[in-house]
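So, subunit A:
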Amino acid sequence: MKRLSRPGEGEILLLTASRLLDGRIVWLGEGDHWHESITGAIRFTYEDAGPALERALAEAGQKEVVSVYEVVARDTQPPEPVTTREAIRAHGPSVHPDFSYDHAPVREKESAL
Partner candidate 1 sequence: MTQPASRSVGHYQYEERDRVFLQERINEFEGQVRRRLSGELGEEEFKPLRLMNGVYLQLHAYMLRVAIPYGVLDSRQLHKLADIAAKYDRNYGHFTTRQNIQFNWIALKDVPTILRELAEVDMHAIQTSGNCIRNVTSDEFAGAAKDELMDPRIHAEIVRQWSTLHPEFTFLPRKFKIAISGSPEDRVAARFHDIGLLARPGENGPLFRLFVGGGLGRTPVVGRELFDSVKEEDLIATLEAVLRVYNAFGRRDNLYKARIKILVQTIGLEAFRTAVEEELGRMDCAAYRLTPEHVAQIRARFALPDLKAPADAADVLEQHKKADPAFARWVASNTHPHQDEGHVCAVISLKTPGDIPGDVTVEQMHGLADLSERLSFGEVRVTHLQNLVFGHVRKDQLHELWQGLKALGLAAPNVGLISDIVSCPGLDYCNLANARSLPLAQKLGARFGDAALQAEIGTLSIHMSGCINACGHHHVGNIGLLGVDKRGAETYQILLGGDAGEQAAIGGILGPSFAEDEAVDAVARIVEFYLGQRQKGETFSAMLKRCGLKAFKEVAYETV
Partner candidate 2 sequence: MKLFDLSGRKTLDVASPVPFAEWKDSQQGTAISLPQDVEVEELHPYLGSLTLIVLEFPIFRDGRAFTQARSLREYEGYEGEIRASGHLLPDQAIHLRRCGFDSVALSEDANVKDWEEQLGRYQFYYQNTAVSPA
């Protein structure tokens, strides 16, 4: 399995995926559930993220997510992805403030699907 390089000072790893049924972006949070908001995403060290990723990949079918991978984020509250790509995934398209995930309340009930 290809891993990311180690996160730098003040950075952590998150796990993300897309939900199979609707394609929405999700982040691995408490109770090993996939949530729409990055706010409650579990923060992993490089060492912990490896096994967690493997488990998440193994359970992807059953949890109905696809394309599971690691994301480097700054260890802030909420965690802030380092790359533009992941920031856009976390916050929504930059050209449509009205579609921002930060303002639109996340539909958590859908992640129970």
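The working rule: contacts are C-beta pairs under 8 Å (C-beta built on N, C-alpha and C of every residue); 3 or more make two chains touch, one makes a residue touch a chain; residues count from 1.
For anyone wondering why these and not others, all candidates are chains of the complex that A comes from, given by their letters.
Being a predicted model, the structure only gives us computed values, none of them experimental.
So subunit A is shown by itself and the numbered options are 1 or 2; which of them touches it within this complex?
Every other option belongs but stays apart; subunit A touches 1.
Residues of subunit A touching candidate 1 in their complex?
18, 20-25, 61, 64, 66-67, 82-85, 88-89, 92-96, 99
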